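Take a look at this one; I'll ask things after.
Apart from one protein chain that is not included, each protein chain of the complex appears where it belongs.
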Amino acid sequence: MDSRSEEFLTYVQGGGQVEAGDWLPDEYRQKLIKFVEMHGNSELMGVLPEREWILKAPTLQRKLALTAKVQDEVGHSQLIYRVVEDLGKPREQCLADLVSGKSKFHNVFHYPTKTWGDVGVIAWLVDAAAIISQKALLKCSYAPYARIMKKICWEESFHILHGRDVVLAMMTGTDAQRELVQEALVRWWPPLMQFHGNPIPRDEDPMYVWRIKSQGNEEARQQFLEGYVPQILELGLEIPDPKLRRRDDGVWEYSEPDWEELRSVVTGHGPRSQDRLEFRRRFLEQEKWVRDAVLAA
Amino acid sequence: MIYEVFRQERKGQAFAHAGSIVAPDAAFADAWAREQYGRRGESAALWLVPRAAIHEVSEWADEFDLKYRRVDGYSIKARLKEARERAGSATA
Partner (left out) sequence: MNERAARLLELADDELVVGWRDSEWTGVAPTLEEDVAFSSIAQNEIGHARALYEVAAVELGSDADALAFDRSPDEYRCAPLVELHLLDWAHTIARRYLYEEADGVRIEALKSSDDAELAGLAAKIDREEVYHRLHAELWAARLREEPRFRAAVEELWPHALGVVEPALRPELARRVGLAEVAAEERGAHRPELAELWEEMTEVRRSVPGAQW
């Protein structure tokens, strides 16, 4: 590494932050763009499994809450793509790379949603897993990204509460409703365990080395288990992992997640990857004329 | 066009930079920024400024001692002690 990059590395590892106009090492800039772009992609793709349930929401209150939650996700993608654009990659390019399969989005958004049980489990537990990752970005060495994370984390906290409320309404409802939640949890547990990524030691994780994020993958997963397993079990729900247990030293043990599945899904081979990308592609193409008409100053 | 958004959380507080939106003109910027930064009633007011109108200042000459312009340029402890002793008002 050249000496200017060395200085930069020392600076960010000491807690220093940089702005959009500052000099950035090429490796830092490239890795940052890829990381942030994947986040933006994920917020945008995350909308798709949830928006069909807006239409099926069983009460006016739930319809409003779910629409607001999905609206937030779109809003987050707007904030995030603006950061990427100011780093040098235009939004149109990000969207084109997303729908062509060139860039990635997080595993959980490649899976189908089957019932209202999924709506509760996703809003509660998937958003909980996401907020843990997002909190680890609040001190990102790249300040523009750190700043938008503040708004994002603040808005995500309502999502988790909404999700938990949806789950609680069903868990205190009929047997059929309780079964919806349990069944959804069984399906979502494996992707949730894969969500934070494989347990690469943080000093080997470029995202941590450059202080883009402030915690390693395993740390995030442990935080998720510590916070949410008790909340899940106290409702009488069963988690589909016989090996899951908390050791005396506070570390959670669990069955090894299927890292092959994660790799396969994230490279576009998930059950709904292709048709969701196709859905996005169709609307992007169909509405290009609108952007041409309305964005020209 | 990029519009920078400055947000005032409550009346009386300073406007702080909150983000940016892409819009063709001020009217669209208004329609879009008010939702992105105010749909929860979380902002008392917004300022929308085309990015091109913002002029950044971020470098100063720092050659000579400017401490005389700041509080940390003054250490009055020793002199205050002496003055109090002279006036007989020093505490035991």
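A and B are the chain letters, set down in written order, and residue numbers restart from 1 in every chain.
Operating definition for what follows: a residue touches a chain if its C-beta (ideal position, glycine included) is under 8 Å from a C-beta of that chain, and two chains touch if they have at least 3 such contacts.
Because the structure is predicted, anything quoted here is derived from the model rather than measured.
Asks: Considering the whole complex, which of A:S133, A:Q177, A:Q194 or A:Q215 touches the chain not shown?
Replies: A:Q177
Asks: Using the touch definition up top, pick the residue from A:H39, A:R62 or A:H196 that touches the left-out chain.
Replies: From the options A:H39, A:R62 or A:H196, the contact with the absent chain belongs to A:R62.
Asks: Of the residues in chain A, which ones touch the absent chain?
Replies: For chain A, the residues touching the absent chain are 44, 47-48, 51, 53-60, 62-64, 67-68, 70-71, 73-75, 77-78, 81, 91, 116, 166, 169-170, 172-174, 176-177, 279-280, 283, 286-287, 289-291, 293-295.
Asks: I need the residue numbers on chain B that touch the omitted chain, in ascending order.
Replies: Chain B touches the missing chain through residues 21-24, 27-28, 31-32, 34-36, 39.
The rule is short, and it goes like this: only the chains that are shown with their structure count from here on.
Asks: Hey, which residues of chain B end up touching chain A in the complex?
Replies: Going through chain B, the ones touching chain A are 1, 18-25, 28, 36, 39, 56, 58.
Asks: Quick check on the complex: what are the chain A residues that touch chain B?
Replies: 21, 71, 75, 78-79, 82, 86, 91, 147-148, 151, 294-297
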